[in-house]
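A single protein chain has been removed from this complex, and every other one stays in its place.
Naming follows writing order (A, B, C, D and E), and every chain is counted from residue 1.
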Amino acid sequence: MTDSKMLPDRPRSDGRAVNQLRNIRFENGVAPNAAGSTLVHWGNTRVICAATIEEVVPRWMKEQQVPGGWITAEYSMLPYSTTDRKARDISKGRLDGRSSEIQRLIGRSLRAALDLTKLGQRTLWLDCDVLQADGGTRTAAITGAWVALNLAIRKLGSAGKLTTNPIIEQVAAASVGIVEGRPLLDLCYVEDAAADVDMNLVMTASGKFIELQGSGEESTFSRSELDQLLEVGRTGIEQILELQRAALT
Amino acid sequence: MTDSKMLPDRPRSDGRAVNQLRNIRFENGVAPNAAGSTLVHWGNTRVICAATIEEVVPRWMKEQQVPGGWITAEYSMLPYSTTDRKARDISKGRLDGRSSEIQRLIGRSLRAALDLTKLGQRTLWLDCDVLQADGGTRTAAITGAWVALNLAIRKLGSAGKLTTNPIIEQVAAASVGIVEGRPLLDLCYVEDAAADVDMNLVMTASGKFIELQGSGEESTFSRSELDQLLEVGRTGIEQILELQRAALT
Amino acid sequence: MTDSKMLPDRPRSDGRAVNQLRNIRFENGVAPNAAGSTLVHWGNTRVICAATIEEVVPRWMKEQQVPGGWITAEYSMLPYSTTDRKARDISKGRLDGRSSEIQRLIGRSLRAALDLTKLGQRTLWLDCDVLQADGGTRTAAITGAWVALNLAIRKLGSAGKLTTNPIIEQVAAASVGIVEGRPLLDLCYVEDAAADVDMNLVMTASGKFIELQGSGEESTFSRSELDQLLEVGRTGIEQILELQRAALT
Amino acid sequence: MTDSKMLPDRPRSDGRAVNQLRNIRFENGVAPNAAGSTLVHWGNTRVICAATIEEVVPRWMKEQQVPGGWITAEYSMLPYSTTDRKARDISKGRLDGRSSEIQRLIGRSLRAALDLTKLGQRTLWLDCDVLQADGGTRTAAITGAWVALNLAIRKLGSAGKLTTNPIIEQVAAASVGIVEGRPLLDLCYVEDAAADVDMNLVMTASGKFIELQGSGEESTFSRSELDQLLEVGRTGIEQILELQRAALT
Amino acid sequence: MTDSKMLPDRPRSDGRAVNQLRNIRFENGVAPNAAGSTLVHWGNTRVICAATIEEVVPRWMKEQQVPGGWITAEYSMLPYSTTDRKARDISKGRLDGRSSEIQRLIGRSLRAALDLTKLGQRTLWLDCDVLQADGGTRTAAITGAWVALNLAIRKLGSAGKLTTNPIIEQVAAASVGIVEGRPLLDLCYVEDAAADVDMNLVMTASGKFIELQGSGEESTFSRSELDQLLEVGRTGIEQILELQRAALT
Partner (left out) sequence: MTDSKMLPDRPRSDGRAVNQLRNIRFENGVAPNAAGSTLVHWGNTRVICAATIEEVVPRWMKEQQVPGGWITAEYSMLPYSTTDRKARDISKGRLDGRSSEIQRLIGRSLRAALDLTKLGQRTLWLDCDVLQADGGTRTAAITGAWVALNLAIRKLGSAGKLTTNPIIEQVAAASVGIVEGRPLLDLCYVEDAAADVDMNLVMTASGKFIELQGSGEESTFSRSELDQLLEVGRTGIEQILELQRAALT
């Protein structure tokens, strides 16, 4: 981290305050064939989150006779989501490492939201496709996936396919980071590219952590910097949780 | 083709007349990082069409010193576009044959719309991603790709990167087919699945053909049936061309 | 299409008349381990067509309990079939798009030739490998595949594995195109490369269409040009059908 | 996390105290063709860490004219490292997601240890191959990679290929977790499988964080639990840093 | 090896004497676009051997500035060459190990036939595609590749592209094996499947060895058995060399 002594009230690149989220809204039903879907608008970032249901469980669950269901996630950036066109995975012949890492994170985060034993013997797929990338796509994906998941669970419930509600946690995510010496909430792309420290928090409505991933981007951070980031992130996530709830009423 | 004697005025599955298009509208700018983009709503079918620009030409053009630029297309169905989730190409490790065929068709169709020598030494990528599939995704993709292409060309023009307008043709596409003995315009999925003959037409505003692909789906069709389908398709495409023009004003 | 005013009696590159086929002959039994095989000599184009039988149906047929059998085709150009060596698909790691498109066309065309419910629960593979490419490989492949299919069906019949003959149509294919303003039958490579319009017709002995694929190669064509091409193609296919019958007697 | 009230002095599965590391030792020079190598013995976990040097930088560095060098890491589990044989990546045709995630973590962690501009125009590869897996392979890999990196830098230095020492941080890693209500240092496999919370810390000799990844394994954790884990991890890493230094004298 | 005491004059499955070759003939020019080609008929085994020329050398030769040219071979079994259809490599996504091994053997064998420095800066591809498999496909491939190679070298010579003849050895191959206690020359498929020992010899007209690969198929063989096989093989190869020469006059 640079030790530059920035004035704390210097405006951010897009005019926000240090602890201010970008505008976030959910456009539900964008993919009507899915069991649940939402297009998350998160500043200039846009992510399609869709939940689909397969009435089978993965082979390893069958073989090990694990009861209940499973949640699995896939994440991809559409080729036109970035300013320079991004080649499709299939053109390169392999899933890129970053996408693989992110979809594993989404899967773990959302599995913590459910009591999988109450899901029934089915797999819930959470697909997150980035339509426009301006930083924070993974936190937007997790946050939107929770909304899509709820819409799908409702649909299963209405169809009489669930005996009890399997949802046990409300889950949202936010990014925080240290940019030019200041802890910032919800980094956009230019901030993310300039960040010394980059952290993603996945938390529940009960204020607990599900995932916490902090990285000094070829740099380091101290314990007190960590504490500041956790505090900034917590307050951001509280607001996001509220927006999720509003999107489902 | 079955030789059933259907009453010509029997309503279609969705209530349309035999020569009636579904509702078609274009939601431009859906992917702002692209040079041009539109979300085509075509009945229940939805396709994201985005044009992006790379300031290089393919290797074979460089090696053979072909002047001008190139247009290439990619087509994909998002996993949640179908009622049963469709596995991603990268999960199966290969592009499926149908997608490969469709993206080649889109590319050929749009290359006919441009004087490539006036495009400059650049590649125009046309990505078509199906958000919801209800029949006619390839014709929606071609039709929308032409809109996205125009938006991108305008952007290039505004940026002073083109000396003359390379667009020489307006291009639109429609599907026609014979279902239970009747030639129908613009088949939705249930009609497509029941069709004895399935035909895709790509035509220009000047009334000429760019592509014509007719297939007796494990069946055959006569010359007079072909003539009827061409006529139904021609009138449909005339209306679609008008909607395209409206979307660009 | 160029509007050049060519004399209609100008000889073609290989001296043929505009509506004249190249020499076509079938060398049956070239691959004795196949159930049926033929090497199609079509001018300088040579395609090995072989039918093999697997006593299972594809998984999707089993799962959906579709009665009867299936036909599937694979098409490939041998590396030495072109003047510049063509790398094998496995060396490039993927089936090229053109081959994928052609093998789907062959499969659809030949499925229309059979009553699949009378084939029994088996898969008939039609492999078409191009030994020498000089234009028209896909039409030669379809035409030869029908011969190989018949040889295989005969063998199944002789072995007492069929109760009734499943063949319901005789199927042949021809290419037509517009080159320097003239509609030509059966394009060789140099004509194909120069063609403004390129069309492949798959027709039955009863004069009906199975497949019809016309493409203005980065160009367009009018309705009257289409009509001329259909007429030229029809007369060519009639001759090809006769040659097929001769090859099976 | 379960709220079981365990006695804090209950012995661990292998008899260790809650804040006690397993035995750790480094067997340097195990792969003499590498520029630097060490076999980390970490309890029953064994990881080969090898640094090799390529006198080129990645293509993107050349294209963007980024000065200095690069560090990249690869992680793999040898098939016989687990009790049930693990199929090789090449047999499955794809790198598994977990390995991809870990090798990205190793790369980021070690890049923070170096001033890349002082490395010269070369790539330092850090290969980590697990010979025996008993939990903590990623922290063993990072810790050993730092040792191998130092050996390789020494070799470069001795060969007169470096003008200044590029190493700016000493880097080590440890895992911590909450198992049956107790925060434990350095989880072995059976503890890892039973953990409610699993965290990996990568820290420097100066007590700063490089990476921090905590995950409620389909569970959640509170802020106070996080604080306890960070404290336990910090003391563990201090001991590991000392062992690294000893291994290099 | 079984210790059965067979009468030495017991006829072979196809009536041949123990040291008798199958009928071998070469049908040259089967793939006219190749620089040289031959279809080897070897009993019921049929292999297309084609030589094509690329006017570049492999990257490693350029980088290491190795003078002269290169020979590389590819081997594949066409799907209909076996009695049960063999899936294409591209369908399985990988070259099978046996094919990989055989094509490496063909390449090494033929490189020994040439003074590569006299070939000029070009690559000679030797493609061997099995049209019908009845044992001995690799020896037929090597033997035919030498014929195809000669035809290609002649063509290069006629075109004035070679200053001296690069061919330094005549190369042919034969299989030998021990079946039911008897050393046999040129095993057909049923003999090969029953063989205790299987050996492939690649030899020159000067009686020297290029390659020698013997394998106790899950069995062993003694020195005296080896000597017998070498003698049987030598006499067989002498006859094959004569047939090659006849095929080139």
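Keep in mind that, in the parts below, a residue touches a chain if its C-beta (ideal position, glycine included) is under 8 Å from a C-beta of that chain, and two chains touch if they have at least 3 such contacts.
For clarity, every value in this text was computed on a predicted model and none was experimentally measured.
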item	value
Missing chain: touched chains present in the view	D, E
Chain not shown: contacting residue from D:24, D:50 or D:156	D:50
Contact with the hidden chain (one of E:54, E:169, E:192 or E:238)	E:169
Selected residue (touches chain absent from view) among E:34, E:112, E:140 or E:156	E:112
Residues from subunit D at the interface with the omitted partner, ascending	30-34, 37, 44, 46, 48, 50-54, 74, 76, 78-85, 88-91, 94-95, 125, 127, 129, 131-133
Positions on subunit E where the hidden chain makes contact	94-95, 97-98, 100-101, 103-104, 108, 111-112, 116, 169, 199, 204, 206-223, 226, 230
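Keep in mind that, in the parts below, only the chains that are shown with their structure count from here on.
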item	value
Touching both subunit A and subunit C (chains)	B
Copies subunit A and subunit D touch via same or different residues, half shared test	same
Subunit D and subunit E, separation of their C-alpha mean positions in angstrom	51
Sequence positions of subunit C contacting 2 or more other chains	94-95
Contact graph of the chains (line, ring, star, complete, other)	line
Contacting chain pairs - touch in the sense defined above	A-B, A-D, B-C, C-E
